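This structure is in structure tokens; I'll ask about it shortly.
With one protein chain withheld, the remaining protein chains of the complex are depicted in position.
Let's look at chain A:
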Amino acid sequence: MNVQTVSVLLSFILILALAAVFLRVRGLAHEGRDYAPVQGNAYRIRAFGFWFLILVGLPISIWLFRENPYTAEAAAPQVINVTGYQWYWELDQSEVAAGVPVEFRVTSADVNHGFGIYDAAGTLVAQTQAMPGYVNRLTHVFETPGTYQVLCLEYCGLVHHNMIAEIVVTEGGSDG
């Protein structure tokens, strides 16, 4: 299961759970009861929710941050320099080996673009912004050989939807 699928399932499950709570409140609203006990319960749920989010959720959020793309690995064996232009990509090399880290050094010659790498099945696997005056370093390991596409993921004007390039990922070079 890829990250997208996990995200969508998690979100939809939480939204459905929330919907169930709302439906219950809606269904029981016609029963007139004293507010005090209802409110007491709500305060208890609130306290529980608060501590749950602090003690369980917060550590998870912090723990998830350890996996971030910002600390570029030292000297990746393969480097590709990427420049975005209105409206095409310039890659100084478009063939890489699978299984070996590739460092993309991404910048732009004009406006902001978004360097998004899509696999052969059309799934977004990694991205970084292409910004004038800055070089963003994105390290990615292509697991499967094949033809990947680069799509633009930052709105850059009239032909934003047609800024497409290809990267061919070959077998070999891999020792695991």
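In this section, contacts are C-beta pairs under 8 Å (C-beta built on N, C-alpha and C of every residue); 3 or more make two chains touch, one makes a residue touch a chain; residues count from 1.
To be clear about the criterion, contacts and distances are computed from a predicted model.
The unshown chain of the complex is recorded in UniProt as "Cytochrome oxidase subunit I profile domain-containing protein", chosen from "Cytochrome oxidase subunit I profile domain-containing protein", "Ferredoxin-NADP reductase", "Alpha-D-ribose 1-methylphosphonate 5-phosphate C-P lyase" or "Pyruvate dehydrogenase E1 component beta subunit".
Residue-wise, the contact with the chain that is not shown comes from A:Val38, picked out of A:Val38, A:Ala120 or A:Val168.
On the side of chain A, touch with the chain left out of the figure occurs at residues 2-5, 7-8, 10-12, 14-15, 18-19, 21-22, 25-26, 28-33, 35, 38-39, 41-43, 45-46, 49-50, 53, 57-58, 61-62, 64-65, 67-71, 86-87, 110-112, 114, 116, 118, 122-129, 131-138, 151-162.
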